[in-house]
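Only one protein chain is missing; all other protein chains are in place.
Here the chain labels run A, B and C in written order, and each chain numbers its own residues starting at 1.
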Amino acid sequence: MIFNIPFIAVVALILIGLYAVVFKRNLIKMVIGITLIESGVNLFLITLGYREGSVAPIYTSSPGGIMSLPVPQALTLTSIVIGVAVLALMLSLVVHIYRHYGTLDARKIGRVEE
Amino acid sequence: MNGMSKIVKTISSIIFPFILIYGLYVIAHGHLTPGGGFQGGAVVTSGLAMILVAYGSVWTMGKIKEKNLSLFESLGAICFILLAFLGLGFGAVFFNNFLVGSDFLFGTIPATGSGLADINTGGVLPLMNFAVGLKVIVGLFVIVLVMAYASSIKEGKQ
Amino acid sequence: MMSKRNIAAIVFFTIVAVFLVFSALKIHSFGVPDHAEMDDEIIANAQQETGANNAVTSVVFDYRGFDTLGEATILFTAVAGVILVFRRLKK
Partner (left out) sequence: MNIVDAVLAHSPALIVAVPLIGAFLTPLVSRLNDKLRNIFVILVLGLTSSLVLLLASDIFTKATQGLPSIHRYVFGSQDLALPVVRILFEVDGMSIFMAIISAILALMAVIYSWAFMKENTGLDKYYTLILLMTAGMLGMELTGDMFNFFVFLEITSISSCALIAFWTHKGEAVDAAFKYIVISAIGALFVLFAVALLYGQYNALNIAVLANAIQYTFLDKIALVLLIVALAMKAGIVPMHMWLPDAYGRAPSSVTLILIGATQASLYGVFRVCFTLYGGVFNSLVITSNTIGWVIATLAIITILMGVTMALRQSDFKRLIAYAAVAEIGYMLLGVGTRLASTYINDYGQITFPAYGATALTGSIFHIMNDALDVGLLFLVAGAIYYATKETSLNRMGGLARNMKYTSIFFIIGLLAVSGMPPMNGFASKLLIYESTYQLNPILAIIAILASIMLLAVFVKVFHSAFMGPALPKFKNVKEVSKSMLIAMGVIAAIIIVFGLFPNLVVENIVRPAADALIQHSSYITHVLGGI
């Protein structure tokens, strides 16, 4: 298909997410960054499993022809639910940090207890 | 979050059964059409979250005690791992699909190649879909409910 | 003034960026996987072995069912973790 555009999109998603995590101060932005990286890796898993002109690997009234690979789709299902679990936990910690420190700025939180 | 206007409450309570039915359909037909335990559970949880937003977390928390919700969730998890142990019991290997080909529930094997197949196929898979579906519905709803309820109480360091 | 932490972050970020871009260019072109024996074998006899028409569900629950058990555990952990973080502290 077009020159590996999906893999370029994967790299772009992961880099934007990584930028948010590494350089942003606000905790919520870091959490959003991690979710971006997670969706980038999921997209990478899915794009590995596609075959030219293939159909979804489901036999119920399938139009026939070659089928795309089922294993990456199963792995992505697991990875999405892992993303939800990590996101839920991180957000509940951020709520608690905000309630305890009154700020979401990573620099001030680190300073308080030193 | 003490709920929205009357109109939103009535409309959401009207729509909720349709979302529920659609979600249960996706769970039940996981082994035939695209879908399964996780996806169907997420659909039903979105309906429940709609009710939570419409009626407010304080009312919902009063209605559904969060303690017995987590009872349901561990029930779903235990069913899933029991199915795996039954595989050890009948099929002599952990996680064996012992119902395939047996004339017991969900035992028949569909005709090879593309074509329709009735729901009575798939061996252990539909049972696992139900167990995971129940677990995802209750689990995700407990997460949304607890976070909504905890951030709605304003009395500071709780 | 770039603090020490900032420079380290930039170095880390550029290294990972270079790795990712190269991996995106070097991976097999989209739609033409190098090998597919494992998946072809699943597509071939998923219907007979697991009795399900949906090959993805048969991979999720039968061929790689242990991953989904780990999956259900992760959801269970997340729920337990969230409830633990938001519990009442006084007895």
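The working rule: contacts are C-beta pairs under 8 Å (C-beta built on N, C-alpha and C of every residue); 3 or more make two chains touch, one makes a residue touch a chain.
It should be emphasised that the depicted structure is a prediction, and the values quoted were computed from it without experimental measurement.
In the whole complex the chain that is left out makes contact with A, B, C. Across the interface with the omitted chain, subunit C contributes residues 19, 22-23, 26-28, 33-39, 41-42, 62-67, 69-71, 73-74, 76-78, 80-85, 87-91.
Mapped onto subunit B, the interface with the missing chain covers residues 70-71, 74, 77-78, 81, 84-85, 87-88, 91-97, 157.
Contact between subunit A and the absent chain runs through residues 14, 18, 21, 27, 30, 34, 37-38, 41, 44-45, 48, 69, 71-72, 75, 78-79, 82, 85-86, 89-90, 93-94, 96-97, 100-101, 109-110, 112-113.
Quick note on the criterion: only the chains that are shown with their structure count from here on.
Distance between Cα centroids is largest for the pairing of subunit C with B.
Chain centres here are Cα means. That of subunit A falls 9 Å from that of subunit C. In whole angstrom, the spacing between the mean C-alpha positions of subunit B and subunit C is 22. The set of subunit B residues that touch two or more partner chains comprises 32-34, 36, 38, 110, 117, 140, 143, 146-147, 150, 158.
In subunit C, the residues touching two or more other chains are 47, 53-54, 56, 58, 60, 68, 71, 75, 78, 82, 86.
Note for the complex: subunit B touches subunit A at residues 32-34, 36, 38, 110, 113-117, 140, 143, 146-147, 150-151, 156-158. On subunit C, the positions that touch subunit B within their shared complex are 47-54, 56-58, 60-62, 65-66, 68-69, 71-73, 75-76, 78-79, 82-83, 86, 88-89.
Interface residues of subunit C, counted against subunit A in their complex, comprise 9, 12-13, 16-17, 20-21, 23-25, 27, 29-33, 36, 38-39, 42-43, 46-47, 53-56, 58-60, 64, 67-68, 70-71, 74-75, 77-78, 81-82, 85-86.
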